[in-house]
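Below is a structure I'd like to ask you about.
A single protein chain has been omitted from the complex, and every remaining protein chain is retained in its original position.
Letters A, B and C mark the chains as written, and numbering starts fresh at 1 in each.
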Amino acid sequence: MLRMVVLGCGRIGQMHAANVARHPRATLAGVYDLHQPSADSVAAAQGVRAFASAEDVFASPDVDAVLIATATPTHADYIEMAIAAGKAVLCEKPIDLNLNRVNACAAKIKGTKLPIQLGFNRRYDPGHSAARAAMLAGEIGDLHQVIITSRDPGLPPKAYLEAAGGLFRDMTIHDFDLARFMLVEEPIEVFALANALIDPALGQELNEVDSAMFVLRTASGKQCHINNSRTAVYGYDQRVELMGTKGMLLSDNRKPHELRRYSATTTETSAPYQFFFLERYLEAFMAEIDGFVDCVEKGAKPLASFEDGRRALILAEAAYLSLRERRLVKVSEVSG
Amino acid sequence: MLRMVVLGCGRIGQMHAANVARHPRATLAGVYDLHQPSADSVAAAQGVRAFASAEDVFASPDVDAVLIATATPTHADYIEMAIAAGKAVLCEKPIDLNLNRVNACAAKIKGTKLPIQLGFNRRYDPGHSAARAAMLAGEIGDLHQVIITSRDPGLPPKAYLEAAGGLFRDMTIHDFDLARFMLVEEPIEVFALANALIDPALGQELNEVDSAMFVLRTASGKQCHINNSRTAVYGYDQRVELMGTKGMLLSDNRKPHELRRYSATTTETSAPYQFFFLERYLEAFMAEIDGFVDCVEKGAKPLASFEDGRRALILAEAAYLSLRERRLVKVSEVSG
Amino acid sequence: MLRMVVLGCGRIGQMHAANVARHPRATLAGVYDLHQPSADSVAAAQGVRAFASAEDVFASPDVDAVLIATATPTHADYIEMAIAAGKAVLCEKPIDLNLNRVNACAAKIKGTKLPIQLGFNRRYDPGHSAARAAMLAGEIGDLHQVIITSRDPGLPPKAYLEAAGGLFRDMTIHDFDLARFMLVEEPIEVFALANALIDPALGQELNEVDSAMFVLRTASGKQCHINNSRTAVYGYDQRVELMGTKGMLLSDNRKPHELRRYSATTTETSAPYQFFFLERYLEAFMAEIDGFVDCVEKGAKPLASFEDGRRALILAEAAYLSLRERRLVKVSEVSG
Partner (left out) sequence: MLRMVVLGCGRIGQMHAANVARHPRATLAGVYDLHQPSADSVAAAQGVRAFASAEDVFASPDVDAVLIATATPTHADYIEMAIAAGKAVLCEKPIDLNLNRVNACAAKIKGTKLPIQLGFNRRYDPGHSAARAAMLAGEIGDLHQVIITSRDPGLPPKAYLEAAGGLFRDMTIHDFDLARFMLVEEPIEVFALANALIDPALGQELNEVDSAMFVLRTASGKQCHINNSRTAVYGYDQRVELMGTKGMLLSDNRKPHELRRYSATTTETSAPYQFFFLERYLEAFMAEIDGFVDCVEKGAKPLASFEDGRRALILAEAAYLSLRERRLVKVSEVSG
C-alpha cells in the first residue's frame, strides 16, 4: 500500500483525498492545507491525520508520496521539496504559470529517479485512452487530423480568473497536452485566435478571453484543431476526434444516464452532459492514481510526466505569441 | 418500360401514381377511380389518361399491369379480373378482410403465371431489408427472438375505423407479415392481448382496440413479440429487432434530418420521427415498384406474394381467436 | 454511521461489503460466510471482523443492520432472525423460491417497525429512476405500455441453474418487479411463453428455459411486455420503455465509454455494453445502500419492500402456471 498525503484541501484536493482513501493499493496517510480548518475537516471526514505544515509532511518517514493540489504558485516549490525529501510526486497542472520557473524546477530535480506525474487527467479517461490505443494499433491508418472540442460549463468567478494565468495556461493547457498525447509527434507550429465573447467587460478589465480556436501542426504535417469556450450550458463538452487514412475515432461526451425522452415535438432528448471535470473525469481521476501507484511500485513511466507539463506550457506561450502577432508561430520561438 | 395503371386515386393511390410516373423502368399508363373527379385530378397532375371504368383498364391492350389501391372490398375482385385479363398485379394489403373470400380468390387464380405482388411495403424498407440480409448471412448466428414495435402517430377517424376490419386486420397485418418475413419459419402459435386505451368510448361503440401486444412462436421455438399503439405522438414508430446467438440487429426509426439540439436542460434532441407511412416508407414504396418490374420483366418471384397476404390474414384471425379465448392459439385452428 | 454486517461473501457479497465500506453514511461492521476462509479473506481485504456465525452477528450489540447475500434458502431464516434480534435488513432477492415459505416469513415478521429492504437494484438505477420520475410527473401523459428487455450475457453454469429455481424466479423476477415499479398499478393477468433455445439439452435435463416472452395487464388495461434471453453476446441488455399518450421514455443501455469507431465499412461502432449486473448496476447498488441508510436513519419507506419481493414471486408463479396451461392466467389464481 502506497502511503500518500494530499497537499491542498480545496475542491480538487478533497476529491483526490477521497479517491486515494478508497484506492485498493493506496492509503491516505494524511492531508495538509495552509488553511488549517480545511485540512482538519477533510482529515476528520477521512479519519486521517491533518499535518500542521508541508515541511512536516516531507519530513515524515511514514509518507511515500505526495499529491500536490495546492494553489498553483506553490507547485514548483513543493515538487522540489518532495524530491529533495525522497517522496514520489503526483502534481496537479500547471507546474507553474511561468516557463522560467518551470525550467528552473526541471534543472533542480534533474536526474531524480523518483516518479513525478502530472495531473493531466484526460490521458487516463477510458474513452480517450481507447481512442489512442486504437489509433496506435493502426485502426485508422495514418493519423492526419486531431480535433479537440473543450468547453467549460460556465465562466468561473472573476477572482479565479485573476489568478489563473489566462485561458491558454489554465484551461487550454489540458487540450495542448491532449493534442500532444494524440498526435504522438511534437507540434512545431501554433496559431491562435481568441476573443472575450461571453463577457466583453471582463475581457477589458483582465485582458482575458473566453472563446478560442487553435491550429497546430507537427513536423510531418499532422494537423490539430482545438476549440474552447467557457459557456457550454449543456454541460462540460469534451470531445476528441482522430481522423486517419483508414478511419476515424471519436471519443464523445458522457451523460449521467441513458434516458431518452420523446414528445410531440422532440425525440431522443437526453440529459445534459456530466456537469464538469469532477463528474466527467471521475474514472480518469481514479485511473490516474492507479497509474501513479504503478510508477512507484513497479517503476512504470508516468503516462503524464513533468516534461509533458513543461511542453504543454510552452504551447500555451507559443499560442499567446501567435495571438499577439496574428501569425503562425514556431514553437521553437518560445522554447528557446 | 412497364405500362402500369393505378386503380384508386386516394391518398395512397396518388403516391403510387407519382412513384410509377417517375420510375425509370415503368410508365404510368393511366389512372382510375370510382369517383371520377379524383381520377381526373390525378390524371391531369401526371399528364396521363383517366379511365372511365376498371373494365376499360382490364380491356386495354396498352396496359401491362395494374396497381390496386382501391377500397379493400374491391381488391379480390380486381385481382381476379386482372388475372383473367392477363395483367400483372401489384395489390395494396389486405387482399380482403374475410379469409373465405381470400381463399376463394386463391382458388380462382390458381396456376396463373402472372406475377401478383402484395403491398407489404416494409419488406422493401432499406433498413429492414439490410437487417434480414445480415441475419440470413449468419451475422447473428441462430435467430431466437424478433421484436417488432409498430405504432401509428394517432387514431384514425371513426369512419376509417368502421371500414378497416379491426386493428389486427388493418394495422397489425403489416407486422404479422414482417414477423413471417424475419422469422423465415412459419409461426404456429399466437397469443394476443388488446385494449381500447386511447379512446375507450370508441372501443365500446366499435368493439375496437387501439393498443395491443402479441407473442408468436414457430415450430422450432423462435419467439416473436409485436407491440402496437395508435398514439405515438413522437412520430410513426417502426422498429424491428432480431436477437440471435452471435449478435443482434436493430432496424431503427428514421428522422427527417440529423439536427440535434442542446440546451441548459437537454442534449441530443432530435426532430420527431417521420410522420407516417408515406414519409417513413417513401424509399420502400419506390423499391416495391422496382421489385414488381423485376417480377414482370425478369420473372422474379415477388418478395411479397399473394400467399404472404393470405398468411398474414390467417395470423390476424388466430390473434382474434386468442383475444376472445384468452389463450395461446394454434394457427392451424383457423387455417383449417 | 450505520453499522452494517454483510452475510455471505460470494461475488455479490464481496461487492456489497466494498460498497458499504466506502459509503459515507455506513460502516462495514464485519462479514460472515458459512465458508470461513471466504469470510476471512473479505474481512482482511476490508480491514474488518469476520464473524464466526450468523448467530454471533445477530447477538452483537455493535451491529445495526445486516445485508443478506447468502444462498437463497437461508434468506427467509436470516430475515426472521434479524428482525427478532432488532436488526434492520437489506436482503438480496429472492426472499425464497417457495411462495409458502415467503408467506410464512411475512406472517412471522408482521408488524415489525424495522426496515426490510429487498435487493431489487434496478429500482435504484439512475436511468430507470429518471424514467419513472418523468412518467410520474406526467411527461408522457397516461401510461399505456411498458416494454422491458432483459438479457443476460450468457448461460450460467449448470450447477447454478440447478439451484436457481428456474428462469422466472431467478432472472425474470427482477423484470416482474420492474414491471410493477413502472406500471404503478398491480398486474392482474400474466401470459408466458418460453423455450430452451440456447441449450436444448440442458432444457431437457433440468426442465429449464433460457428464452422467454411475457405479457402482463393491469386492471385499467395497461400492458407490459418482458423479453428475456440468456445469450446477449453484445453485453448485458437492460432496457425499459414507457409509452404514453403524450410521449415515450426509453432508459437505454450503458457503455463503458463513449468511443465510436468509423471505418470503410462501418460507422459509429461502440464497445460492447457493460458486461453484467456488477458493472451495469454499479451506481444502483450504491444508491440501494443510500436508500437503506435513509430507511434506518430517517424512517423512509424502502423503495423495494418485502411485499415487493413477495409480489414479484407471485408473478413468477402465475407465469409458470401460464406456461403450463398455455393461457392468460389471473394473478389471483396463484396469490390465493
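In the analysis below, a residue touches a chain if its C-beta (ideal position, glycine included) is under 8 Å from a C-beta of that chain, and two chains touch if they have at least 3 such contacts.
Predicted model, so just to flag it, every value in this text is computed and none were measured.
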Contact residue for the chain not shown (choose from A:T231, A:S305 or A:S335): A:T231
Among A:L197, A:L278 or A:L321, residue touching the chain not depicted: A:L197
Residue among B:L167, B:M248 or B:I289 touching the omitted chain: B:M248
Selected residue (touches chain absent from view) among A:H16, A:R49, A:R151 or A:R260: A:R151
Hidden partner chain, residues of chain B it touches: 22, 125-127, 130-131, 134, 139-140, 246-254, 256-264, 271
Residue numbers in chain C that touch the chain omitted from display: 233-235, 253, 255, 260, 262-273
In chain A, positions touching the absent partner: 142, 144-145, 147, 149, 151, 189, 191, 193, 195-198, 211-213, 215, 217, 221-223, 225, 227, 229, 231-234, 237, 243, 245-248, 326-328
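Keep this in mind: only the chains that are shown with their structure count from here on.
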Innermost chain, where centres are averages of C-alpha coordinates: C
Far-end chain from chain B, centres as C-alpha averages: A
Rounded Å distance, chain A centre to chain C centre (Cα mean): 40
Whole-Å gap between the CA centroids of chain A and chain B: 57
Sites on chain B at which at least two other chains make contact: 233-234
